[in-house]
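Here the structure comes first, spelled out in structure tokens, and everything after it is commentary.
Complex shown without one protein chain; remaining protein chains in place.
Now for subunit A:
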């Protein structure tokens, strides 16, 4: 998540903060959690608006690291819930499979909202030539020669990937929002989320 300018992680944190604030402002009981391969921390914000600073402090501390496992994390989180609420999941969904977790959450009757964060570099890679690409999470490597032809093929693959997610969310009645980090967070919340019906 620590890629892009601003980084997807930073953008995600801001988005999480905004959602928390909006929720607390509406007198909703709110819980924040962040995960890597498993849930790292859960902060119950209750209905107290002043707890937003607690969240803010936490967000300042956490760093992007480790391997992501959305399925396991979501499953465990969904099964631990005693009361029904909505689940807002903020991720770039590039790390592992996420479908089982979402399906489980839907099985538990949780309304799921997905905020998919992507950065500009992922849409059109700015690098080219003889490259060794290193996975930032796993450390795996791929040697390739990246030229315009390959970039076009990559973009087609990306488009296919995004379409797959869209199709999946439609299939399981999951609210889906995709955002690029270059869109200011204010615009996202005040314009796009409102247009999308996420907030009124």
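A few notes on this one:
In this text, a residue touches a chain if its C-beta (ideal position, glycine included) is under 8 Å from a C-beta of that chain, and two chains touch if they have at least 3 such contacts; residues count from 1.
The working rule: contacts and distances are computed from a predicted model.
From the set "Molybdopterin binding aldehyde oxidase and xanthine dehydrogenase", "NADH-quinone oxidoreductase subunit A", "assimilatory sulfite reductase (ferredoxin)" or "VWA domain-containing protein", the protein name that UniProt assigns to the chain left out of the figure is "VWA domain-containing protein". Only one of the listed residues, A:42, A:62, A:86 or A:133, touches the absent chain: A:133. Among A:81, A:144 or A:190, only A:144 touches the chain that is left out of the view.
For subunit A, the residues touching the absent chain in the complete assembly are 1-3, 8, 92, 94-95, 122, 127, 129-138, 140, 142-145, 147, 149-150, 153-154, 157-158, 160-161.
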